[in-house]
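Sharing a structure, written as structure tokens. Questions coming.
Note that one protein chain is taken out, while the other chains of the complex remain in position.
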């Protein structure tokens, strides 16, 4: 099989590093171009930027040039800060397919960007374009197959949506409301020179942030509405854990249902053959280390009918299923390869 | 002022070590007797068992002998495994005051012990004795002053009760229900040779356990009922964090109230002068590191009237305010000393 | 190419888990039999013992039976406690090839076992058998190719030998002495219910053990002697780091040489083509994270001619190049496959 030519823009951050880790050994991918930001100084070997990859590639990382990017590849992964990808689309749009890992194309309503992302959207028409797909693989395979631009979901959004969509689809959610107590490793915050992310500030610590204000909230609610027609509300407490990778969303949902109905809803949504990366575990909540460095999302739940609240745990690696891994899962779907190619 | 003679039974565990750390420098306390379990081999200097205390005491830790304990002191702290203290009470009861840090005297109904603690209670009449107090200092100061036996609260129970009691007292809780997503450091599990507590199993991990099954649940519900007359239900997800010390309970409560009413309820419950160890912080959720190695409980909250769920964070150090520190706070109250003596 | 039938004895420990991680996706290996110890209760799916491997294999782990093991495979990996493999050899020796990851066959002189391993050797003649190879791949490829029993090196021994052998070979070591300050993650101690390995004891800690008494010392000195004919002495401070995986040996060697001579010695020993897993980095000491979860050994050095001491850092992952990875590297050599097969 001919190799697909693939580029990565944003190859110096944690998500870019994870894309590299996975794509360097993907059997059908030929990496052709690696870029940092436009301000990057000079081409620098990957083995200097990420010494762990020494001996695994001779590629260099260079300053991002949109024209070079467009010419270099069939598909580009953009792992850039929010607000950057949209500016690149005019140069890329007609020439290559794009899998964007930022928030730039996740929300369909441009009016939401100023509030949740603090910028006016530069390409509002693209947001609801016919060839733009939301890359939650398990729910949008058909759209992904024909898309030219994929908005890869946020890490929290992926873990929450995979957990709550089966409940909404089966009409089990009472009062249209759910609460998410989410805990993420620090790689979710990126490689930023920020004192609040120092080892000394976060080891032996736990800290909440953006309570009820996180930009993944409108993304989750949009998809609940699009996919199930229900308008929901959510409470959201994102928290930083003293770990590098991995994320667990613990979700509290008021339901009126039997344990069997709940289990049926999950089994129907994620049959093992059709959804190879979602592992459903009735009766137990998942732990972080079973998913770290994998593309799996583990979903477990505990239900006490007397309490009427269902408790769901949804665990994934924020850099893999929550970012680079799902992006490659989408690449596989787009390319007609088995969904697990290069991901096991 | 004459020194009070004080003993510790269970001086080798984490709670016993924390009692030592605090009592070695308490201005009114003279440590007279330190015991491990009855199976302890031979008297061993504290500096051998806990090398960090070398040069700070010449005491030794010896095998627990109830008669020697009773003769040695005015007040004994019992930091022993659940189910041990009740067997010692006949030897101690008429001779000394006891502050028990296990679960043995926390539940008033003896019928609850087989289910939640897996033993039949050996001293059922003591559970509702007139001179037995539940040691949640902020709510039971009068009873503590006159008690001869104090049941020191559980670590989760302390954090949860301090957070929810003001809401129940102010009648703000809708549907009598609340959900607790709690995260604790590993010292809460004690110094046990258990592979699930190994560094290698818990670093870079997060794990839930005893979901809706933890023995602090009946303790919390009993006190909500005793102190506010309301019968509540709770959902409870205790989780082990990869940190040594500290605990945060994130609590989700359906309320119908204004933000002001909620703030008033907390300020009324914990005026700074009268409750020196509860720090209320409206509008933000607390972080772990502000309370570690202190006797403070930090309570913060965020309320979105549109969502109708109040989110409360309650943080404390499980070994201090959640165990040894509150026990000493109770000793101070019993002894008529300022509540903060030896705890700042 | 036909698949090789491979078994793992000791599949529940950390080394066994790492063998599984790597062999589940090795292109030429077919796993046929997984055993724990002889006391294992009943066959248990891998996905129950190691939930992270759910969906990746249907195999079960069963009680170790030597006859079944011998019948099941062409090559067996033994990842068992020290002192166990030697007892299995009569049942296995004539039937299958064995790669042993314990210390049972690392020392050629049986008289060393009582002192360093606390047991009398049960198969002393095997220790110097013609078809037994010491599995330090970079130095014993020919012997490995024809061996039927491979003594896979210890983790510390691998890191130290790869660093000091080029210096001894080039006759650069003054006074025949070197000092090793080694730091290892806790997985090196295995999955043992030992309070000294608890998270609470090791987070925010660093602890030395077996100073000048560690069983990898005679292994290192034996190989320096066999491979270079020089009798050396070493000082050795093994230390446990609060990390899960990875090991760095910092080595202090008195030398009389130029920086160029030192660099030549390393480049001669490990040309990139011939030694794909040793990465030499003159002028800098390696960091742990560049080697974790890889089969690389990174060697860096700093030399101050005025001081006359060369400082060498040698970093590897104790579970990969220090155990399971090198074992598979040896399997590849034995089988005539490229040395990196399944290891990148």
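Going in written order, the chains are labelled A, B and C, and every chain counts its residues from 1.
Basically, a residue touches a chain if its C-beta (ideal position, glycine included) is under 8 Å from a C-beta of that chain, and two chains touch if they have at least 3 such contacts.
All of these numbers come straight from a predicted model, not from anything done at the bench.
Which of C:28, C:95, C:264 or C:289 touches the hidden chain is settled by the complete complex: it is C:289.
Residue B:51 is the one among B:51, B:229 or B:336 that touches the chain not shown.
Mapped onto chain A, the footprint of the missing chain covers residues 14, 185-187, 191-195, 197-204, 242-244.
On the side of chain C, the interface with the absent chain consists of residues 177, 179, 181, 183, 185, 201, 203-208, 211-212, 233-235, 237, 239, 241-246, 248, 250, 252, 285, 287-289, 292, 302, 304, 306-309, 311, 313, using the contact rule stated above.
For chain B, the residues touching the chain absent from view are 25, 51-52, 54-56, 203-204, 272, 276, 279, 287, 289-291, 293-294, 296, 298, 344.
Simple rule for what comes next: only the chains that are shown with their structure count from here on.
Mostly identical positions are employed by chain A and chain C in their mutual contact, as over half of the interface residue numbers are shared between these two copies.
When chain centres are defined as mean Cα coordinates, B lies farthest from chain A. If each chain is reduced to the centroid of its CA atoms, chain A and chain B end up 40 Å from each other. Remark: chain A and chain C have CA centroids separated by 37 Å (rounded to whole angstrom). Those residues of chain B in touch with two or more other chains are numbered 185, 201, 203-204, 242-244.
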